[in-house]
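Here's a structure for you.
Every protein chain of the complex appears in place save one, which is left out.
Chains here go by letter, A and B, matching the order in which they are written, and residues are numbered from 1 within each.
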Amino acid sequence: MKLLTLAAPIIVVMLVAIAPAFAVDTDLTLSEQGIQRSADGGLLEALMFYVCAAVVLGSGLAICLSKNIVRMAVYLFGTLASVALMYFLLLANFIGVIQLIVYAGGTLILLIFGVMLTSKSPWAKFDVKRNELIAAGVVCALFACLLLFVVVNAEWPLETDAVVVGSSMTQFGVGLLTNYLVPFEAMSVLLLVVMIGAAYMARQE
Amino acid sequence: MFEIGLTHYLVVATLLFVMGIFVMITKRNAIGILIGVEMVLNGANINLVAFNRYNGMSNIDGQITSLFVIVLAAAEAALAVAICMNFYKNLNTVDVDHGDTLAG
Partner (left out) sequence: MTQFSVPWKQSPPIEHRGPARGIVALARFVYKVATPIVSRFPGPILIAAIVFSTLAVWAHWELFGWVETIAVSDLNGSANSIWGQSLTVAEIGAYLESKSVFAGGILKYLLWPLQMELFRDLVGLAAIFQLFNLIPVYAIWWERKVAGRIQSRMGPMRVGGWHGWAQSFADGVKLVAKEDLVPAQADGMLFRIAPYLAFVPSLLAFLCFPLGSYWVFRNVDVALIFIVAMVGVEVVGVIMAGWASNNKWSVYGAMREACQMVSYEIPMTTVLLVPIMTAGTLNMVQIGDMQSGGWFTWNAFHNPFTFIAFITYYIASLANCKRAPFDLPESESELVAGFHTEYSGFRWSLFFFAEYAAMFVVSGLAVTLFLGAWHTPLPATWAFEENSLFNVLLNGILFSSPFWFIFKCFIFIYIQLWIRWTLPRIRIDQVLYSCVQVMFPIACIALVGHAVWMVLLDGTMVSTVIRWVLGLMMAAVTFGFLSVAAFGYRNGRRMVGYLAVKQLPGS
């Protein structure tokens, strides 16, 4: 029995390892043009999508219900990682890895760091009034219904090809230095401003 | 059911977006609100990438926009954490309900 309880996490780890392996699906000969895949990915893509969606929504719900801020950060990690998997499924490899390195590796750690520097105890509670909670729930539920109604019923203009070629790094490089040069430069200036601003605000008096 | 289309991704993105708003409204911890903001941005990002994917991938406008969103989110998180730390230094708590010293 003890062996089983020890083996179970290993099996879970293997399953977790398998998941991105199938999401990051690419062919050796096609690495120049990015990923190529038939438009209907078949059963496996559907399965991967439902797993990702379940993790995104499950951990989102857990964030909503949790009262402990550090646990919320861990649930957020689940959300961010499975959103990255969704990007892999959507053939956006580069966005997927940027999501992992910037969000999961940078922003999340920053958040946890903020929690550590500003909390007095891990169980510090910030209670919300019950009627506030109910009001927020009702408003959000109505908003969700509205949005879902629109999303499901709208006619989206779709292009359906038999084979979809994923984006390549070359496309990104050329795009950032031609069509998107101005926002790209603006972004770099913004990052500089933010760096100076954050250092100024967080400095020791 | 087993053919994944644009609508599937949009539904997930919508639900994530709404959950983010719920978190922003109900959490009193400043960092918790920040977590809500990140969820909202992620929901929007799924939309951008999904629209890009299901419009033929002939260009990557949606992906580049979502790249900018990710960069902005990281910048925003850095500033927001700095603000939280200032808040904590001044008021000795991160409960946003206590930040009403200007309310008169």
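Basically, a residue touches a chain if its C-beta (ideal position, glycine included) is under 8 Å from a C-beta of that chain, and two chains touch if they have at least 3 such contacts.
What you are looking at is a predicted structure, and each value in this text was computed from that prediction instead of being measured.
In the entire assembly, the chain absent from the figure touches the shown chains A. When the missing chain is restored to the complex, the residue among A:V74, A:L133 or A:M187 that touches it is A:V74. Only one of the listed residues, A:V56, A:I98, A:A136 or A:V194, touches the absent chain: A:I98.
Those residues of chain A that touch the chain absent from the view are 3, 6, 9, 12-14, 16-18, 20-22, 24-28, 31, 34-35, 38, 42-44, 68, 70-71, 74, 77, 81, 93-94, 96-98, 100-101, 104-106, 108-110, 112-113, 116, 122, 168-169.
Following the convention adopted for this analysis, only the chains that are shown with their structure count from here on.
In whole angstrom, the spacing between the mean C-alpha positions of chain A and chain B is 10. Those residues of chain A that touch chain B in the complex are listed here as 40-41, 43, 45-46, 49, 53, 56-57, 60-61, 63-64, 69, 72-73, 76, 79-80, 83, 86-87, 90-92, 94-95, 98-99, 102-103, 106-107, 110-111, 113-115, 117-119, 126-128, 132-133, 136-137, 139-140, 143-144, 147-148, 151-152, 156-159, 161, 164-167, 171-172, 175-176, 180, 183, 187, 190-191, 194-195, 197-198, 201-202.
By the touch rule above, chain B contacts chain A in their complex via residues 1-12, 14-23, 25-32, 34-36, 38-39, 42, 45-46, 49-58, 60, 63-64, 66-68, 70-75, 77-79, 81-88, 94-95, 97.
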